[in-house]
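Worksheet: the structure to be examined is printed underneath.
All protein chains of the complex are present and in place, except for one that has been dropped.
What follows is chain A.
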Amino acid sequence: MVDSKTVVTIIQCNYIPIRGNLAAKTVNSHSFQFPTLYQKHYSIMSLSLIQKILPLAKSSTPALQSVRFKGKINIQRPKEPHYERARVVAVTQPKYPEPPKAKSCFKTRAERTQQQIENPYNEIIAREVRNWLDHSRLVAVFHLNSITSDEIFRVRVQLHKQNLHLKSYGRKIISQAVAATRYEAILPLFHSNHCIVFSPDQQTIGSLLRITRKVPQMVLLGGVVEDTLLSRNELMAYAQLPGLQAVQAQLVQTLNQAAGHLVQQMQAHQQSFVQVLDVHAKGEVKETTPELTEEPK
């Protein structure tokens, strides 16, 4: 009788070397001595073989018996096996080859910790940082105090409208990006909470300062302008400069001033004489005009 709850097999197949004979599959019938409440199922293997190999397995086995019909099975308090069964079980326990001792087991802590494999993604980010550094004409580094992400997002948007890109990377990655290059000097700025602003355009320092002045949490530390490292004061001074053309004009003026000064000195006496004459002439004109006006009166 097969119920829905019954389970079909409890065949324990073991390979037993029996007195040097070839291994044979056997059915161990000792596990099937359940109380009469439960029904048992067997599948028929060669009963004669069983009886040959295990002479004690002489119990009369019906054709099919269900093993379980209740939901609960007892696995927590198994019955102590019969001596013969126990003997077989003991002999047939698997022997696995000894696992190799962990290679780090005998190493010191220093050796163990030094073997941290570096994530190759860091290399990619470092390359991106170097790319930004190479292609931006203005790089400004800020110290970042405690700020909400809402506020920093607003700042980021305002900066983006001026084509200024706010970014932040870890010190390890920046040192990897910058260590052997000419930008090495900016490394000390990244010891604490920071952010970087890149600008591929020229002449955006004014708008950058204007926007970040409104943000008290961002403290300008320094920057790189056209491959020149500038400190904070120098950056502010650079922002005050009028513009390239104006500055070039100023330079031209300064250069011309040397020659112009000499010319001025040469002409000084003549010019002062001409000025005095001018004043004198004007004075005469003024004297005559009041006389003319008086007359019609």
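Everything that follows uses one rule, which is that a residue touches a chain if its C-beta (ideal position, glycine included) is under 8 Å from a C-beta of that chain, and two chains touch if they have at least 3 such contacts; residues count from 1.
We take it that contacts and distances are computed from a predicted model.
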The complex's invisible chain, by UniProt name, from "Phospholipid-transporting ATPase", "Inner nuclear membrane protein Man1", "Large ribosomal subunit protein mL53" or "Acyl-coenzyme A oxidase": "Large ribosomal subunit protein mL53"
Hidden partner chain, touching residue among A:Q51, A:T92, A:N131 or A:N145: A:N145
Which residue of A:I53, A:I125, A:I152 or A:L189 touches the chain not shown here: A:L189
For chain A, residues in touch with the removed chain: 143-146, 185, 188-189, 191-193, 217, 219-222, 231-234
